[in-house]
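Quick notes on the structure that follows.
The complex is shown incomplete by one protein chain, all other protein chains being positioned as in the whole.
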Amino acid sequence: MSNVKYTVAVIGGGVIGGMISRELTRYGVKIVILEKGNDVALGASKANSGIVHGGYDPEPNTLKAKLNTLGVEKLFKAASELNVPIKRNGSLVCAFSEEEKAHLDLLYKRGFENGITALEIIDGDKARELEENLSESVVAALWVKNAGIVCPYELTVASIGNAMDNGAELITDFEVVGINKDGVFEIVSADGRKVFADYVVNCAGAYSGKIASLVGDDSIEIIPRAGEYLLLDKAEGGRVKHTIFQVPTKDGKGILVSPTVDGNLLTGPTASVVASPDNKETTADGMNKVNTLALKSVPTVNFRNVITSFTGVRASNKGGDFVIGESAACKNFINVAAIDSPGLTCCVSIAEYVMDVLKGVGLKLELSADFNGTRNDPHFFRKMNDDEKNDFIKSNPTYGRIVCRCEGISEGEMRYAVKTNPPASDLDGVKRRTRAGMGRCQGGFCSPTVMKLIAEERGIGKEQVTKNGGGSYIVTEKL
Amino acid sequence: MAAAVAAFDSGITDVVIIDREKEVGGILRQCIHNGFGLHKLGRELTGPEYANHYKLEVEKRGITVYADTTVLSVTPDKVVTATNTSGILKLQAKAVILAMGCRERSRGALNIPGTRPSGVFSAGCAQKLINCEGYSVGKRVVILGSGDIGLIMARRMSLEGAKVEAVCEIMPYSGGLTRNIVQCLEDYGIPLYLSTTVAEIHGNERLTGVTIAEVDDRRQVKPETKRYIPCDTLLLSVGLIPENELTRGAGIGMDPITGGAVVDENRMTDVSGIFACGNVLQVHDLVDYVSDEAEIAGKGAASYVKGLDKAENRVKAVAGNGVRYVLPQRVNTRGGDTDIFLRVTAPFGKVKFTVKSGDNVIATAIKLRATPGEMEKITLKADKLRTANGDIRVDLEEM
Partner (left out) sequence: MERNLTCILCPRGCTLNVTVDGDNVFVTGNSCPRGRYYGEEEVVAPKRTVTSIVRVSNRDDVMVSVKTETPVAKADIFTVMEEIRKASVTAPVRVGDVILTDVCGSNIIATKNID
């Protein structure tokens, strides 16, 4: 590794790093993705609302507005090439008073200026026609017809997997602590490994300010904002069809209630500035707030069906817009920073924009004939009918053995996740790729078996299998 | 297995058992402690021995077992679809007995604030890792929930050399059997804190500690009582939930209190020919009663297949004062002696249960004490049951 020089080093294995990497391999660029964690999608890409935003929210003439408007359809296209479930379910921004209703007009106008036409303001009754469980106190709503939902970590895994299938290299557990430049960049990890590259793309999410400062660029100040979520059982998944937003008030942006592409119900997020991006705690207050405010929109949500709670940390900044471009302090060092909402929606348009930036600083980009933008569907098995499954099991017996009973995931699908780019290395990695352990029992039954499969596939002992890398071991020793 | 044996012995010999594990016996295989079988078999056995007893009975009768096979669906017309390493299996049955057991409530269902490190296990998951696979899960342990699995695991972890710092119970009383508090906690000097919960979970990779705190009578944390306990393992034993995904898939009517199907005295659900028994029907505290219930279902299914059960003369059985639920929820007034099982709403001293149909008393029973953790049984005599002239209701009266 140390002797290999890459054309581009992408720092950060989130959805932005993933989509940028995938674009770079489209042009056959020799790249490496450097990820601090032991898996991809461990930051904001793991824990966010999973919303494809319509584009009415960003202030006109900002980078966010431009990339959001461009990004929606590009994301739908990429997700379909990558076989990532995405759904255009539409969203409703709900107003609970005349004052809030006036705000809908503002959003509508803003959307119009941003070039979004799939918008309509409807009254409360029409909104309840679209969503029968919507609160009686909704007086009007902005119906955003082009909005959708997507699974953010699946999108990340798929984009990085596809980049790897096209030649990108992924190095995990590579926490960048130093960047030296002597003609080429020398990137040093916490454990002393080195990687060399002509260009660096900094998409380290909440840590992008820290990474930029390694090349003397102190212009990026990330304000980590934590958002708490409650995820509910599939029994609640049909509570709403659209993503239900609330008109932002002086107390915050409101709490959304949304189906997920996997059929669960997601509620959240809160928004509180935290000291460090590592503050991923959930709090009693935060969970209460999500619960209370979600019920304001959809009073019938049954919070006894919560299956898990989590906190995501968004990489916000003071300016409020994305920061994308070559660093003023360092040539050939491209910042892609402060990518908070609607960052997920914009991941493809950002990646294409970054290609233009790289071209602008002299990187030659020519489409590669070898690039294949389609990723095999990792969920091919669950989509088969019984006859097809029966035939497939005959030659692949492990697909017939269900390990995760709650989500119905077979041993074969789990082994596939440990073997396919980017390979899952721990319980959470298998969970994000297959949903094993994501159901009602939260891994209570299947985790011992999943541990065994990971240990077998990776040729390690069960003591070495972790929940999510580092010191997150599960069993300590043989008795 | 008990249901299959009972059905077989009632003359229906074309019986198959489908089980997702490689070995039959279910959760008993990891319950290596003793205390099973005193009521049912007259001897004290460990879980694996109790399971083995039934395995031998199944083998003796030559009943087919599809092990390592997971049922994917059951339809109202009793087509069972299952999968194993040979492929997808479809069986048309005349009767189906659901005996899928229960699962543990997870951390998510409790909404405990804090981080999400490793080292937080459901008690049963830790039990499997230790007892079946032979791995230690941690050295310093806090247990949330004083149900029997939590208590048993407190002892088990102590025996394997771990230090169990505390067992916390959010309720003002333990949900476990008194004998388990004696032999699992008192024997090992493990403190049990009642009206206490885990308020926060700490640690970014592995668990580093928990904050415990007392709760008020609305089960809200009292902030001034918060106390940090360093530990690397948190076991959750916070309740069991009947695992009824297949039941719901078959469109079977459910009882929101038991979390299981609504059944009649033969344990037949409201879908004709589909029966349920054991922890999938109601969470039991004794396996002996699980076996009893399985036998009722097995016999009931056999009668159904033979066309003997016409499902007539059923009245509803409902819970009255002080009673959380009763099971079965429908009773045949023209049948034989019928046992009604129930749980009370709170711990009581001496109580009298009265079973009435209107003003007509069908049965009474006096118990020296009654707690929600222990299932009560009241026998309704056939001749009294015949006098029922409508729905029957069970009330509790403190004495």
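Observations on the model:
Note that the chains are named A and B in the order they appear, and that numbering of residues resets to 1 at the start of each chain.
Rule of thumb we're sticking to: contacts are C-beta pairs under 8 Å (C-beta built on N, C-alpha and C of every residue); 3 or more make two chains touch, one makes a residue touch a chain.
If you're wondering where the values come from, they're calculated on a predicted model, not measured in any experiment.
Of the options B:I32, B:I229 or B:M254, the residue whose C-beta touches the omitted chain is B:I32.
Here the missing chain is touched by one residue of B:T13, B:T64, B:T178 or B:N313, and it is B:T178. For the options B:G134, B:P191 or B:G253, the residue in contact with the chain missing from this view is B:G134. Residue positions on subunit B in contact with the hidden chain: 29, 32-35, 38-39, 44-49, 52, 130-135, 159-160, 177-179, 181-183, 187, 285-286, 374, in rising order. Summarising the interface, subunit A meets the missing chain with residues 452, 462, 478-479.
Keep in mind that, in the parts below, only the chains that are shown with their structure count from here on.
Separation between the centroids of subunit A and subunit B, computed from CA atoms only, is 39 Å.
Contact residues of subunit B toward subunit A in the complex are 20, 68, 70, 72, 81, 83-88, 90, 103-104, 106-109, 111, 113-119, 121-122, 124-125, 128-130, 132-139, 160, 199-200, 204-206, 221, 241, 243, 245. Subunit A makes touch with subunit B in their complex at residues 230-231, 278, 280-284, 286-287, 304, 306-310, 386-387, 389-391, 393-394, 397-398, 400-402, 405-406, 408, 410, 440-445, 447-448, 462-463, 466-479.
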